[in-house]
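I have placed the structure first, in the form of structure tokens, so that the comments after it can refer back to it.
Left out: one protein chain. Kept in place: all the others.
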Amino acid sequence: MFAGIDIGSSSSKAAIIGDDGRLLSVSVHNQGAGTDGHRQALERALALAGAERSDIRFLVATGYGRMRYEGADRQLTEISCHAKGVAWLTSGARTIIDVGGQDSKAIKLDAAGNVANFAMNEKCAAGTGRFLEVMARVLDCRVDELSEIAAASVKEVPISSVCAVFAESEVISRLSSGERPEDVARGAHVSIARRIAGLAGRIGCQPEIVMTGGVALNGDAVACLSKELGHEVLVAPHAQAIGAVGAAAFAWEMARAAK
Amino acid sequence: MNMNERSVTSKELLKKLTALHYEGAAKAKAEGRPVVWATSISPQELLETMDLATVYPENHAAAIGARKEALVFIDEAERDGYSQDICSYARVNIGYAGVGKSEAQDIPLPDLLFCCGNICGTVIKWYENLAKELRVPMIFIDMPFNHSFHVPAHSRAYMRGQIEDAIEQLEAFTKRRFDRDKFSEVMRLSNATCEWWKKATDLAKAKPSPLNGFDMFNYMAIIVCMRGSKEGYELFKLWHDELAAKAAAGMGPWSSAEEKYRVMWDGIACWPHLSTTFNALKKHGINMVTSSYPESWNLRYETNDLEGMAAAYSSIYANRNLDYDIGYMKKLVDEFRLDGIVYHSNRSCKLMDFRQYEVQRRVGELTGVPSVIFDGDQTDPRSFSEAQYETRIQALAEMMERGKGGMGL
Partner (left out) sequence: MSYRETVTKLRERALDPAKSAAALTRETGKPLIGCFPVYAPEEIIYAAGALPVGMWGGKTELKLADRYLQSFCCSVMRANLELGLKGSYGALRGVVIPTFCDSLKCVCENWKTAVPQLPALPIVYPQNRSAAGTLYMKDELARFKGEAEKLLRVNISEEALMAAWETYEDCRAAQRGFVAAVARHAGAIDAETRHLILKAAYFSDRAEYARLLRVITEGLASEAEDSTEASPGIRRRAYGIKAVLTGYMSEPAEILRILDENGVAVVGDDLAHASRQFRVAGRREGCFWELMAGRMADQSGCAFLYDPNKSRGRNLLHMVREADADAVIVFMMKFCDPEEFDYPIYRKELEAAGVPVLCLEVDQQTDSFEQIRTRVQSFAETLGTAPLGVRAGGKA
């Protein structure tokens, strides 16, 4: 069996692929780099696959914490792994939008599903999952509740600050001037969607557009992004764990190539 | 080269000349001779002819950055009201002008400022402010941005006129006559030095490249400050010969690793994170073999042709239109057989940054070579994230590996 593990900045994900190339299990654990979340994610994935650590013939690590993970046979960037994971589980994708906690990326794929080019956010947190975390804190909710809250929005409260820190104070003043949290949440999604649309514009966004990463689970944010890009954005299967799936797929391929 | 006695290496000479350069300026100050501060690609021929001790704030700021000392001066400038959005070389230098000393390297304060607008418009503002704050005169040579492919005739005439004016200003400042014969000699020597700089950096076309591009960043300091001197000429000739010998022996850039990929680096170095940026590349076997800088100091013209000299200075990458820049980058990709390009989105340098996205797109389309943009700054350590950089470089390595049919598959 083959494993992939994606150690992100705020969560860890693992995936197991069988000898026949079939995806056996995935798991997500809400602790990221610097914790033992990766161990827990892997254990859970192994348990789901009915396997043990010793069954793993090749392991690829990816994500923010990949460098410091010692149990890997190889470590690869999340850019390659997301592309691989999407190619493994879907077909026809030409653009991947991955919004992670630390980084967001627009990845352009060639016809074979390989990375042709990619663009990433500037150094600051604008347009990343971190931005939504800040917004959730101000709105006093969990990040995974934002979508539901925004769904009840009747109008969008524009958030013009691109910097998460400034956006925080902007949102506080919006709320204190009587704006509804629902509309602020929508505003936050539109804001992040715009940043990502700008990013995607740099590489030339072509359909199919597939979204990966934790923010892909936020239906309202995905809808906002579809609107900004003027094209439907599909959510990848196992969107949050697809980097781990891609890593496991690489593990499978690499082990076979090494034979 | 005399093989019997151990001759000095170019690296040793580089170190020695750097020390001599700064000692010379300090000595001039101590003896009451004037000191000039000048921009990095200014017609130093005029200053050299006048025997004026000159230091280059950009070199100095880079040295401070590399010594991880920049924040001391940046903080000083920002306390004074300078925005953190402006060029960090300017903030470091203006801060230094206030503080007056540094661990990395001390330089004497200027008695004259010599500014050339070919590298950016920012230097105009920076030097204006120095002139005001330090109450010293400023000579400024404007070099209009070339929105057309070539330098227009009226622009050449304007620059020649300004060079003539600058000569008069220098005569008035020094109360000495400008020696035209010496000027010819300096022009000849400067051209010869630039020729060896270009020849040396061109040796990186060999595969593997005998040159580690991060070394080129170090040698740049001397092509800035000593290209009009005999010592500078000798350094680049020596460096060239060493690299040629390495290339002939089939030696690569490092003794500890093989050159696997060849990239160009677009933009200034990230001085405060020099080793981090270098190591992340080397780890993947990526050698930076060239950048826009070899050509930036390939300042060549006919001796005594002032207009030609002006045109050469005006023709550097930073002062040219997109068509030129893209064609030039494509040429580098072909000639240096590059596998990829690393673009430094340098918070300090709007002139380079705001063309980068389009250059990246069009060079990518023309050459099919993968590339990556990372965020950083030439001297402000706060604008760089190591983890982000490493991920992007690794992603580039993965794209290059795939380009070579790799990925261990």
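We just call them A and B in the order they show up, numbering each chain from 1.
To be clear about the criterion, a residue touches a chain if its C-beta (ideal position, glycine included) is under 8 Å from a C-beta of that chain, and two chains touch if they have at least 3 such contacts.
Here the structure is a predicted model, which is why all the values come from computation and not from measurement.
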Given B:147, B:180, B:207 or B:230, the one touching the chain that is not displayed: B:147
Residue in contact with the excluded chain [from B:12, B:75 or B:165]: B:165
Contact with the hidden chain (one of B:131, B:206, B:268 or B:363): B:131
Which residue of A:18, A:158 or A:207 touches the chain not shown here: A:158
Missing-partner contacts on chain B, residue numbers: 80-83, 85-87, 90, 117, 120-122, 124-126, 128-129, 131-133, 137-138, 140-142, 144-145, 147, 152, 154-155, 157-158, 161-162, 164-165, 321-322, 345, 347, 350-351, 353-358, 362
Residues from chain A at the interface with the omitted partner, ascending: 122, 124, 126, 158, 160-162, 169-170, 173-174, 177, 194-195, 197-199, 201-202, 228
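The working rule: only the chains that are shown with their structure count from here on.
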Euclidean distance of C-alpha centroids - chain A vs chain B, Å: 39
Complex contact set, residues of chain B against chain A: 345, 357, 361, 364, 370-373, 375, 383-385, 387-388, 390-392, 394-395, 398-399, 402, 407-409
Contact footprint of chain B on chain A as seen in their complex: 64, 67, 74, 76-80, 102-103, 114-120, 122-123, 202, 204, 250, 253-254, 257-258
